[in-house]
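One protein chain omitted, others in place.
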Amino acid sequence: MNMIGEEMQPGLSKGAIRIEDVVKIYDPDGAAVMAVDHCSIDIPAGEICMIVGPSGCGKTTLLNAIAGFHGVTSGHIYLDNELLCSPEKPQAEPGSDRIVVFQNGALFPWKTNIDNIAFGPLMAGKLGKKEIYEKARSMMADAGLSGTENSYPGEVSSGLRRRVEIVRALMNDPKVLLFDEPYRALDSLTKSVMHEALLDIYYKNKVTIFFITHDLEEAIFLGHRLIIMTSRPCKPKKIVDVDIPHPRDYSVLTSPRFREIMNEAKGVVNEEAKKAFDAGEREG
Amino acid sequence: MKKPRKRSMLANERDNGMNIRKFRDGLFSKSTLRGISAIIIFGIIWELGARSEELFGYRWPFLGLVPAPSAVFVSWGGLIGDPSYWQSWYMSFLRVFAGFMAAVVIGIPLGLFMAVNKTFYGMAFPSFEVLRPIPPLAWVPASIIFWPTQELSIAFVTFLGAFYTIVINVLGGARSINKQFLQAAQSMGASQWDIFKRIILPATLPSIVVGAAVGMGITWEVVVAAEMISGGGSSGGGAGGGLGFFIWSSYVGGSYEQIIVGMISIGIAGYMSSELLRQTGGLLTPWLKTR
Partner (left out) sequence: MSQADVTGLGLTMFRISSWLKSPKPYLMVTGFMLLLATWYFTVEVWKLPRFQDMPGITEVFSEWFSKDPYYGLSIYTPEYYKHILISLRRIAYAFCLATVLGVPLGLFLGWSKTIRDFIFPLFEVFRPIPVLAWVPLAIIMFSGSETPVIFLTFLASFFATTLNTMLGVESIDESYSRAAYCLGASRWQTFKHVVVPGAMPYIFTGLQISIGVAWFSLVAGEMVSGQYGLGYLINTAYMMIEYPKIIIGMITLGVIGYSTSALVRLAGDYMMQWRVRELALGDN
């Protein structure tokens, strides 16, 4: 785990997440369903941590607890040693230190791209409107989004929309970005472009990234570390360190080390996917 | 037994941790109580308002002019045994049914035909759209002139009310059918008639049900108005009563409690017909139940 420390900028110490023995039980129609089972994960500041598991295994539950959309049944979640949520403190307040990039995208379709990006700081009201828009414009330029400032999200491609959404999150200087399978709906070509763009943004703004996916290639390409989850109930099954040095580009995908890691992870993931599939078969 | 479980798993993932059962239990008890208390409070205000003159010596605006709910119920009690009150129910139901059925029988085939035949659509739809903005009730006088009996003229206006909605819904439903359904059927060797019967008709059914439900609401509106206009406008007994006429004659006769009785009766009758329609629609489209 410490090996990634070398690559990180010194002094960066914000955004460490500690998930301690978290359990989450749903109780729909009296049939208690355990979504997360005694799950402990430690994510150091500035790490890209990829949470890998089959669809519907309860990864999103974990993300929602960190984001503050709901509480946990037992266990604790800390951000930089500050308690986010526990059974006694059922729900963390959602706040701009942990920003979610949603599965289907949640750019406000009724605001132009730049208005979307300026939204967070405008709500906080700490900076003047002019400063905020200047910052937004320069951040958009950095992310290669110049020229789309006054378009509505519905007018640009879905790949571009995702980039706008990430820039919107970064505008608030968050400690953590929480990605909930954001590239799920993209085709694989767009996806790989998006991955490089994301890494590019990450190298410029080091934040902790908690990234949920079921795409192993995506996970290895982006992550410092993969945490492979069991299917329902969800808990870490295997942790795989990706010791391919950053910065990475697409050539990594064909490197032998990439293949090795892929092989190492593939078996475990497949086994869980099969389990989830069989469970789905039985239930459906 | 198998399916619901899977659905609940999906549902709880969507709701993200909302404890659904407790949530629903709470919703039931608490919000039902709230709803009931709101209605009771409304009833008390109404009663106080209606009796404000005798109670406070000052007549509240608007409500002070309305009969009190207690008086309404007393008057209703007296009407329950009155066959002419039930005759009004019967007449209105009959008219709603006649107009509505006519609209269904003519509207559904017309809508479907417009959907499948482009030439007919091109010719008929613009004319249809030109006539549609004319409110059905504006047809009342013309309808009275045209049709030999008043009963038929009421039926015609009632028909118009439901007709437009049903046609528009059927047309919209049939035109929005997923093209791949048709292609799949064709590739499996279905004939034109098969496609119509097995794909277009069932795929349009949900829209038909929606159109019919909306149409039913409009039908009641129109029947009430037509009964009032024809009863109130022309001499004497109108076309044999109906709840709309019941309200109007209560107004003319000065028995204001009965107006409210009539309003509530129409509300109940309208609600019953839409509920009946919704149940029938549910039976006709069992595959929508899961959603």
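Going by the order they are written in, the chains are A and B; count residues from 1 in each one.
Definition applied: a contact is a pair of C-beta atoms (placed from the backbone, for glycine too) under 8 Å apart; a residue touches a chain by one contact, two chains touch by 3 or more.
None of these values were measured; they are calculated from a predicted model.
Asker: Touching the absent chain in the whole complex: find that residue among B:Val105, B:Ile134, B:Ala184 or B:Leu284.
Answerer: Going through B:Val105, B:Ile134, B:Ala184 or B:Leu284 one by one, B:Ile134 is the residue touching the chain not shown.
Asker: Touching residues of chain A against the unshown chain: what are they?
Answerer: Against the left-out chain, chain A lists 67-69, 94-96, 98-100, 102-104, 106, 108-111, 119-120, 123-124, 147, 151-155, 168-169, 172.
Asker: For chain B, which positions touch the chain that isn't shown here?
Answerer: So the residues of chain B touching the unseen chain are 30-31, 34-39, 42, 62-63, 65-66, 119, 122-127, 130-142, 144-148, 220-221, 224-225, 228-229, 232-233, 243-244, 247-248, 250-251, 256, 259-260, 262-264, 266-268, 270-271, 274.
Everything that follows uses one rule, which is that only the chains that are shown with their structure count from here on.
Asker: If you average the CA atoms of chain A and of chain B, how many Å lie between those two points?
Answerer: Here chain A and chain B have centroids separated by 49 Å.
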